[in-house]
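One protein chain is absent from this view; the other protein chains keep their places.
Chains: A, B and C, in written order; residue numbering restarts at 1 for each.
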Amino acid sequence: MESLTQAFGQATFPSPLKVSFQTENFIEDGKDRVLVDISLEGLLKASRPNSGHILFQPSTFELAGPREKIFWNPDSLKVAIVTCGGLAPGLNNVVQNLVTFLSDRYRVKHIYGVPYGYQGFTHDPLTKRFAFGWRRLDSLSVQNIDFEGGSVLGTGRGHSNPISIVDALMLRDINILFTIGGDGTLAGANAIHQEIKRRKVPISLIGIPKTIDNDVLWVSKTFGFESAVGKAVEALRCAQTEARSAYHGIGLVKIMGRNSGSLTATAAVAMNDIDFVLVPEVPLRLEGQNGLLNAIVRKVLDKGYITIAVAEGAGQDLFPPSEIEKDASGNEKLKDIGKYLQKLITDEFKARNIETTLKYIDPSYMLRSQTTSADDSVFCAKLGQNAVHAAMAGKTGCMIGYAHERFTHVPLSAVSMGKKRLDVNEPLWLSVLAATGQPSYWG
Amino acid sequence: MESLTQAFGQATFPSPLKVSFQTENFIEDGKDRVLVDISLEGLLKASRPNSGHILFQPSTFELAGPREKIFWNPDSLKVAIVTCGGLAPGLNNVVQNLVTFLSDRYRVKHIYGVPYGYQGFTHDPLTKRFAFGWRRLDSLSVQNIDFEGGSVLGTGRGHSNPISIVDALMLRDINILFTIGGDGTLAGANAIHQEIKRRKVPISLIGIPKTIDNDVLWVSKTFGFESAVGKAVEALRCAQTEARSAYHGIGLVKIMGRNSGSLTATAAVAMNDIDFVLVPEVPLRLEGQNGLLNAIVRKVLDKGYITIAVAEGAGQDLFPPSEIEKDASGNEKLKDIGKYLQKLITDEFKARNIETTLKYIDPSYMLRSQTTSADDSVFCAKLGQNAVHAAMAGKTGCMIGYAHERFTHVPLSAVSMGKKRLDVNEPLWLSVLAATGQPSYWG
Amino acid sequence: MESLTQAFGQATFPSPLKVSFQTENFIEDGKDRVLVDISLEGLLKASRPNSGHILFQPSTFELAGPREKIFWNPDSLKVAIVTCGGLAPGLNNVVQNLVTFLSDRYRVKHIYGVPYGYQGFTHDPLTKRFAFGWRRLDSLSVQNIDFEGGSVLGTGRGHSNPISIVDALMLRDINILFTIGGDGTLAGANAIHQEIKRRKVPISLIGIPKTIDNDVLWVSKTFGFESAVGKAVEALRCAQTEARSAYHGIGLVKIMGRNSGSLTATAAVAMNDIDFVLVPEVPLRLEGQNGLLNAIVRKVLDKGYITIAVAEGAGQDLFPPSEIEKDASGNEKLKDIGKYLQKLITDEFKARNIETTLKYIDPSYMLRSQTTSADDSVFCAKLGQNAVHAAMAGKTGCMIGYAHERFTHVPLSAVSMGKKRLDVNEPLWLSVLAATGQPSYWG
Partner (left out) sequence: MESLTQAFGQATFPSPLKVSFQTENFIEDGKDRVLVDISLEGLLKASRPNSGHILFQPSTFELAGPREKIFWNPDSLKVAIVTCGGLAPGLNNVVQNLVTFLSDRYRVKHIYGVPYGYQGFTHDPLTKRFAFGWRRLDSLSVQNIDFEGGSVLGTGRGHSNPISIVDALMLRDINILFTIGGDGTLAGANAIHQEIKRRKVPISLIGIPKTIDNDVLWVSKTFGFESAVGKAVEALRCAQTEARSAYHGIGLVKIMGRNSGSLTATAAVAMNDIDFVLVPEVPLRLEGQNGLLNAIVRKVLDKGYITIAVAEGAGQDLFPPSEIEKDASGNEKLKDIGKYLQKLITDEFKARNIETTLKYIDPSYMLRSQTTSADDSVFCAKLGQNAVHAAMAGKTGCMIGYAHERFTHVPLSAVSMGKKRLDVNEPLWLSVLAATGQPSYWG
């Protein structure tokens, strides 16, 4: 784990938490680590002769939490917080917890909110004027921001320019930067961290993973995910209600998830009586005896009504490559699989001369712009607290990870190893197969 | 008010409610009537010499409620309930209240649910076989149906054939039919009622108005409307959150309402800080100095973000007539004004070279397939109770109306006089103008 | 209707709303009035020879709404807002609407929040120092206060001293005072208004009725009532669930309502399957063949489980007068009828040797400290808007009333005529009797 203590000397300040904490409550860096793979099989593999070292790296992570000695002197500390990318329920909770923790527990006096994501660092190197005003934050100004969805700081998708951003941090004398964002943001954060190291300046950079799709590596859940599941369930229930209330009714819901069907699958398991769950990880085949369309017709005739949950990233290979467009950032624009299925299914029933009523619901941004469930609030509080503990202890270049019910420090370099997807051999997908009775592959 | 007592003799059975009610609580037909127009101006007009009779008809409606004597002997009574048209929150509550009231208070033993709307009467006149099974209903079978959205009976849009339906009612010895539906359904109910009268058979037909758009005449509110407003507010809040969290953010929400902007306007008033409300009743002009697009650009630049609520029926005249399609029933298919505005606004900002982020939300069926708010539950309970009181007293050919906080009996013939729309001179729309600051007309 | 125009000259400033409103949308004082009693019977009585004048006064109220000419020049206007008494959902919505309307529509620049109710006017007449700081309010500072329950201004029960309060208003150059509160507060407001008149100073005082119990005269509903009903229904549903899940289960819920059973009755009607509803308006008799205890035992044995809703003010005469205590303000402290019934019922079953499980729920302040339902938000918006219209037009000494779906101006003197209670001959209570099957009186 990278730490400013490696280059700039020991953490020597006693933690202000000592007043209320007893000594044994603090985490010890060397000692407190947790396994990445907790299966017996993984363990046996790791502990074979000549592979013992694998046991420690990368197969354990440093445990997050308060340290007895801290690196920074709170009095003169300057902290910046930035939220990047799309919305997720809980952004404000995380910001609120960062701010109240820094100010109420660690007595930090200078905290700034950077507006509209990495764009907020934009400045003219000559005049040193910033394009957007930074906002001063304290306990009072964030008191009720958890009652609102979105990000009170403003967020944005703009690309990061590490050199310009480190310039901005130095111009403003920032000691700690918290970046809240998804895998793109965290890759950007890693680049900023490398630039900070290159310049040999003492700035802690701590990432906090945010992804409504739950597709960041090394974190088993992300804030806002559960709240999004709640709203997806609501949309599914509405579609199910429409289907049940009509003769040969079909309810179809499109749910967020470009690369991962995690949200769609979880929402479907939360419900009773969902019939088809379509995710990017399982190729979609429509035609033929064992294709989706035939399965749908059969089930409608057999059961009277059905409900379908489709992740927005599902079935993208059904569209001819010529139709693929790219957005400004070069990402492929997804084709609308929901509308596409709506038309295909309706046409199929018409062709077979079977009466049906299909209702299509696309809750889209309603999943991500709401406030948090109680459980998500707890998760955001812990994330924020652990990020503050990490930064105050001088940790840097890491993200607050979560796995096996433990918060950890995950090197930012490990985060960019890839994107987490739904594993079709794992319990969640098996629960979906078991709950729906649908086949494990189509066609 | 039409009543079976006119043709078939007096209501002679004492109401079973006498056990718990005291005598003075019952409504007296001749005496208890309420004014249609409660303004002083309307009253003075009505009470001018030689116009006194206008005062009574049609400017008062009979008050709904329990009568001391009832027309039907509950013991042998057979009752049918049918739900028609699209879903609205509260359908199950109304059915539940009809059933528990009939069975627990009036001791009616034979109650049937007719499935899938008027389709449920379909039968073969020769074999007397019905296409769909009717469902026996009692207090236990409807105990928790208010926990679900939709209609447990099933609903459908099929046209009514009065002759066939009255045949079906007679085949099944039905004495009372409750039809729950919108203006189309109620027009159908009137035709059935005329056929019943023509045949001189003692069958009570009571309509219960259902319209998520709140566009039925003589009812100031309809069941499910408030619940739908609640969900529309949720969608608006999400759009507002997206807009506030982005630089030059725009949130756009499309809300149900083919002919009436009532739902859209009410939801907008429930919110703070909505900027534009677009309804079918106010012609939409996009171009020019005083057009919508210019107003939007100005407000985004001035305020930083905006939120727009658009009723699905708004701005339909913007589409070339050649593009208009009709559905199976001959109704014009609405063009998607939401998607259209999304494109127009985005293009306008691009043309003016102003950065913006527009998020479009279409909550569609989520507004109508949910369960009821507490207040809607109360309203459904009272509607159901008053419908049962009316039927048991021998009333027929009427709908349960609601105006000025009173439930009334409204002749079905009066219902088909027209469709209620939003009055742009009335308080609701003035509240919208005052809350948004938008002009009273475009262009 | 009292108006500052009577003493200080005509309303001559054109309404700033003219920009968006068209002329015909404005209310005309003489012309637009609505009937207090809308029944035909009431009307006939009022229009009998020699009683025609009764028709106009007091049987009509002036219609609330925007006037074309306003009395005040917005530029220099100073406005104060005070919230008094206990909490109700929507206090913040009303404050928010007052502020945004005053500032965004009428361009008023100086708006102050008075803290902790009438206490907030406390000042030293010599030093002119105020005990509590007043808070400056504008559109931005109230932007999200509707996301919180309670009152951001703070509220309090302190008595009003009209002389000191008018002194305070004059010290601070206040032109308009909005007081939001219940019947005590409004009586206080009337005393302040009389003192203002006595001093012949041009200050508009507009009251906004607030009562979670719905017991203010001339208003058919009050803000927060529906939201409170929603939470009461939740508590009832929990009690019902506990009852249904246990052998011979009894669920008992105590609901707010010192003098009026309106909240309890409304919540009970919203539910299916409530068995007993106990309110202050119907004397409670426990013992004997037709007493409550016997009815409870019979229904538990017959049906298997029951749910009871009791208003906190019900059955107070069951307690010996010697036990009555008074609080600081001289009001009688209510005895806890919920706990009392819990013990009595448990003992009764024990005495009869019948197994039972009784679960008691007292949601208390949870009914009043929450945020608003969508419908309540709409109501608060309209209340706030109409209060601002009234004040700007120079109206004074009045409360914004609501009856028969119209907002009105009700003289404060008429408000103190009495307290509204549940009328046991009215539809609401009849719905309760019909829904529960309980007798109209006990014993």
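Assume a contact is a pair of C-beta atoms (placed from the backbone, for glycine too) under 8 Å apart; a residue touches a chain by one contact, two chains touch by 3 or more.
The shown structure was predicted, so the numbers you read here are calculated from the model rather than taken from an experiment.
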Next item on the list: Could you tell which one of C:G150, C:P280, C:G313 or C:P411 touches the chain left off the display?
Entry: C:G150
Next item on the list: With the full complex in mind, choose from A:K69, A:R135, A:R258 or A:R406 the residue touching the hidden chain.
Entry: A:R406
Notebook entry, point to check: Taking the full complex into account, what residues of chain C touch the chain not shown?
Noted result: 87, 115-116, 119, 148-152, 154-156, 234-235, 237-239, 241-242, 244-247, 359-366, 369-370
Next item on the list: For the chain that got dropped from the picture, name the residues of chain B it touches.
Entry: 144, 147-148
Note to self: Just checking the interface: what residues of chain A touch the absent partner chain?
What the structure shows: 17, 19-22, 24-25, 31-35, 38-41, 43, 47, 56, 60, 63, 65-66, 96-97, 100-101, 104-105, 142-144, 146, 220, 226, 229-230, 232-233, 266-267, 269-273, 373-375, 377-378, 381-382, 385, 403-407, 425, 427, 430-431, 433-435, 437-440
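Keep this in mind: only the chains that are shown with their structure count from here on.
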Note to self: With contacts counted as C-beta pairs, which pair of chains has the highest total?
What the structure shows: B-C
Item checked: Chain copies touching (chain A, chain B) - same or different residues, decided at half shared -> same
Item checked: Of all other chains, the one whose Cα centre sits farthest from chain C -> A
Check: Just how far, in Å, is the C-alpha centre of chain C from the one of chain B?
Finding: 29
Note to self: Two-or-more-chain contact residues of chain A, please, as numbers and ranges.
What the structure shows: 148
